[in-house]
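In this view, the complex is presented without one of its protein chains, the others remaining in place.
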Amino acid sequence: MGSEMKTQTATRTADARNPMVPLEFEVGRVSRETHDTFTLFLNPVNGLERFTFQPGQFNMIYIYGVGEVPISISGNPHKPEVLVHTTRAVGTVTRAMQQLKRGDRVGIRGPFGAAWPVDVAEGRDVVFVAGGIGLAPLRPAIYHVLANRNRFGRIVLLYGARTPEDILYRKELEKWRARFDLEVHVTVDRATLDWRGNVGVVTKLIPKAPFDPYHCVSFICGPEIMMRFTVIELTKRGVPEDQVYISMERNMKCGIGLCGHCQYGPKFICKDGPVFRYDVIRDWFKVREL
Amino acid sequence: MDSLDRILAEHPFFAGMKPEMLAFIAGCASNVRFEAGEYIFREGEPAEKFYVIRYGHVALEMHRPEKGPIIIETISSGEVLGWSWLVSPFVWHFDARAIDNTRAIAIDGQCLRQKCEEDHDLGYEIYKRIAMLMESRLQSTRLQLMDVYGQ
Partner (left out) sequence: MAEKKKPAGTTFRMDVQQLDRLIRLLQEKGYETHGPVARDGVIMYDRIAGTGDLPSGYVDEQDRGRYRLLKTDSDALFGFVVGLHAWKKYLFPPELKLWQAERNGHGFVSNGDVPTPRNLALIGVRSCELHAIAIQDRIFTGGDYIDPFYAAQRKKLFLVAVNCSAPGKNCFCASMGTGPQATSGFDVCLTEIVEDAGHYFVVQAGSRKGQKMLEDLQLPEAAESEQKAAIACLENAVRKFRKVLDTEGLQRKIYERFEHPHWEEVAKRCLACGNCTMVCPTCFCTTVEDVTDLSGNVAQRIRKWDSCFNLEHSYIHGGSVRESTASRYRQWLTHKFATWVDQFGTMGCVGCGRCITWCPVGIDVTQEIKKLTKEQERVKTVTPVEES
């Protein structure tokens, strides 16, 4: 028995009356992932029991009096009772988020954006390629695929991190790696001698990964340069560009297509994206300073 | 046991090479194995051999003063270890350590260099492949250098 998951753009659990007003959520716990990355586990309050979303969507997270940032949802879409967000502390708002304690309240607006089209991948091999924090927005799609395992072909997860200490969700990766119906290959950009795994760029993992390039779908998430080179390696192996999906990022102030900041050529990353089929934005990807 | 030129023919580095050339190269080659943890060569040592990895994983390490050694790359089956045997001053620029039990073909570097001098067609085939290897390694290194997952 699998779970039904329709892929559609932005489900409207944001307050349709005034989509700029956040909904309160309570911090359950904050767990430290790496030296600068942490995960918030949020519980719905005020009568709301769950937060449903599609894998790949994001929320605008508001910290009282500090500000708001767009963060991808990184929890399990089949367990919507807890809202999970993994993020890096890089600016004022995310650093304030890192200081949250159990019982604190945050404001949530969302879910926004186009999702990873997991239904397109049914019946095919699925190749997840993640770089750094990029594993966080992919994780909901991985959960979905594993929860409906018999609907997909071979599943491969290729993950590149900076160093072994920066590997995200390490215990979960090890658990997945132990499964027989999933291939997990991890590499780091550099390591000390006690690391017995791969060292090198994540693109190096592609030529040998076990999947059929002519019958697969690939979901890529990570820094733009990493995604660019990953697409090159996948297409070298024969994966058509319309079977590759990437997740883009830009400055956002509203998340609902009205502030104008997240424009990428003719696309609004907040509503036409963040997930894009590669061939649709291929030419824009090459334009500098877009 | 497979003959060396058949093993070489199946290795991606030598893909597309004529059987006569492979037999030529096989004349300089031998099977080698390394135990887990064993150093294949060290930085500064003369680069005498050209290693073609068949099974196993090899870590390329560099030593930083006060900071200790780091692994800059791992290579595995189907890949080749180093080209310093072909390029003057024929000295290794990093350490290579077998991470697990590794089997490889070791080709005598000086022997192969000599053969390339005598037979320029062979030389061209070897240099073509080494050039592609260098390009790919340079691209990867640049990506690692850009520290794309960093701040």
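The chains carry the letters A and B, assigned in the order they are written, with residues numbered from 1 in each.
Basically, contacts are C-beta pairs under 8 Å (C-beta built on N, C-alpha and C of every residue); 3 or more make two chains touch, one makes a residue touch a chain.
Please read all numbers here as calculations on a predicted model, not as lab measurements.
**Student:** Using the touch definition given at the top, which of the shown chains does the missing chain touch?
**Tutor:** Taken over the complete structure, the missing chain's partners among displayed chains are A.
**Student:** Among the options A:33, A:68, A:125 or A:166, which residue touches the chain absent from this view?
**Tutor:** A:68
**Student:** Determine which one of A:28, A:107 or A:197 touches the chain that has been left out.
**Tutor:** A:107
**Student:** Since one chain has been left out of the picture, which residues of subunit A touch it in the full complex?
**Tutor:** Interface with the chain not displayed, on the subunit A side: 9-10, 12, 14-22, 24, 26, 45, 62, 64-68, 90, 103-105, 107, 249-251, 253-254, 256-261, 263, 265-266, 268, 271, 277, 279-284, 286-290.
Following the convention adopted for this analysis, only the chains that are shown with their structure count from here on.
**Student:** Calculate how many whole Å lie between the centre of subunit A and the centre of subunit B, each centre taken as the average of the chain's C-alpha atoms.
**Tutor:** 37
**Student:** If you look only at subunit A, which of its residues touch subunit B in the complex?
**Tutor:** Touch residues, subunit A against subunit B: 90, 131-133, 160-162, 166, 187, 189-193, 195-201, 203-204, 208, 222-223, 225-226, 229.
**Student:** Using the touch definition from the top, list the residues of subunit B that touch subunit A in their complex.
**Tutor:** 57, 59-61, 68-76, 78, 99-100, 139-140, 143-144, 146-151
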